[in-house]
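Shown here: the complex without one of its protein chains, the others still in place.
This part shows chain A:
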Amino acid sequence: MLQIDLWKRVLIWAVIVLGLLLAMPNAFYTRVETANDASAAIELGADTTENRDAAAEWPSFLPSGLVNLGLDLRGGAHLLAEVLVKDVYEARMEAFWPDVRDALRGERDKIGTIRWNSEAVKNGELRVRISKPEGMEHALEIVRGLARPVVSLTGAGATDLEVRGEGTEIVVTLSEAEQQATDERTLRQSLEIIRRRIDEVGTREPTIQRQGFDRILIQVPGLGSAQELKDIIGTTAQLTFQPVVSRASSADQAPGVGNEILPSLDEEGVFYILEQTPVVTGEELTNAQPSFDQNGRPAVSFTFNAAGARKFGDYTAENIGSPFAIVLDGEVISAPVIQSHIPGGSGIITGNFTVEESTNLAVLLRAGALPAGLEFLEERTIGPELGQDSIDAGKIATIVAFVAVLVFMAASYGLFGIFANIALIINIGLIFGMLSMFGATLTLPGIAGIVLTVGMAVDANVLVFERIREELKTAKGPARAIELGYEKALSAIVDANITTFITAVILFVMGSGPVRGFAITLGLGILTSVFTAIFVTRLLIVMWFERRRPKKIEV
């Protein structure tokens, strides 16, 4: 008859307690938030008594995960930017011209004079006209010889250039594999740069996400306007190559006239005294990518534009054996020793890198400037007042909706309605618990999703109760009726909720921003409401039934 195994009961209660425990911090939102911020600050080194007191506001043994509030509730700035990946092709092709020129120069007797069509570079093509078309094959062969293997997972085995002849012109473009690898790199670099810039401002929980293939979504809560955000992203970080005078162990040392002292990026307590005037700057860098040195160790190769190449070539020729520093935003990334004269503007940085480190360094090297232009497709600014108004309105609406449904259920089903109401309260707790656990974002449509769940969550209970009523008519005794009610309503509950869940999943996958927030609460709401209806209400009814053993029940 009506029986639920002890282990099941324990499990159900455990889930409820866990869910409610996870949801609890949200009831003390501001307090937990200040405590969390203070703990984070302590971890970052700001170990002041003030922060300690603030952190102690919320006991550390309690869960402290909070539901993130979306931009529409908290206020802030939102940008959707498209990275113009083709910009990079242009720069690459432009920088490739000196190589082609040098390679073909020695073959003048076979191919005649060469002329660069600098207009075509805008389309990502390097077009070179030769005066003796009969030497085309030879010229193509030479240029093809300049191609390098593509460094990427998918493009293994391919080379980076595609070279063909068109009449009297040699046409060089990036190969498809290289374009893909370049695009990927451009996006990663852009993301990294944007992240660094925004981190410097130090706002709480920015979202910086790649969207689709070539877009970046940036959301910063608490920022005054989207324009402000654009300004932050647009500020150029400074990358320089500077001669190293000496190493130092503290920032207080006197660097001397014309020199400056800068800290190392990743070695604590290491400082470098550098000459203030850079040899070259990041603006003259056209490319940096992970590669391998002649011994197969991870390294980073880089290329300067023509002007940078000349300066860098001259400097390296004169300073073989002495270190020079790569400086990003006032911190020394690394200080390798010049091994040989580096002509042609491209070089390689070796060190004790892992592949990952070399990849990161390549990203950082280009982090001086955004590798490609950004086009802003969407920008939104939501003031904190509007967000607060929405939260207040949402709160009141949720409470009223909640109370209305509770009263209505109790009036319709009496004691059983009250059981359903207890389950509904647990249900809301569980939704918030799960939202906090996943660190999901609550948006205004998300609140609507919760309110809708309040309305629909009782559905599963209603299905069961109506079924019990029907079974009572055929008079098999209350225990049997309850059991049959659950058994027979199950297929309807499952089918009805799976169909709604399918739409929630589709919304989540296809939607963005606020719509996604709605899909999350709707989907979680379905899960928790099925759980509460099938397990929690049932457990409550069974416990009541065991205690009372009524001969007759009214549903």
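Just so we're on the same page, a residue touches a chain if its C-beta (ideal position, glycine included) is under 8 Å from a C-beta of that chain, and two chains touch if they have at least 3 such contacts; residues count from 1.
Heads up, the rule we're going with is that contacts and distances are computed from a predicted model.
Peer 1: From the names "Phosphate transport system permease protein PstA", "ABC transporter ATP-binding protein", "Cytochrome c1" or "Protein-export membrane protein SecF", which one matches the UniProt record for the unseen chain?
Peer 2: Options "Phosphate transport system permease protein PstA", "ABC transporter ATP-binding protein", "Cytochrome c1" or "Protein-export membrane protein SecF" narrow down to "Protein-export membrane protein SecF" for the missing chain.
Peer 1: Sort through A:149, A:323 or A:511 and give me the one touching the missing partner chain.
Peer 2: Considering all chains, including the one not shown, the answer is A:511.
Peer 1: Return the single residue from A:102, A:176 or A:389 that touches the missing chain.
Peer 2: A:389
Peer 1: For a quick check of understanding: of A:401, A:479, A:527 or A:543, which residue touches the chain that isn't displayed?
Peer 2: Considering all chains, including the one not shown, the answer is A:401.
Peer 1: What residue numbers in chain A mark contact with the hidden partner chain?
Peer 2: 72, 80, 82, 225-227, 230, 375-383, 385-386, 389-390, 392-394, 396-398, 400-402, 404-405, 408-409, 411-414, 444-445, 447-448, 451-452, 454-456, 458-459, 462-463, 466, 469-470, 488, 491-492, 495-500, 502-504, 506-507, 510-511, 513-515, 518-519, 522, 554
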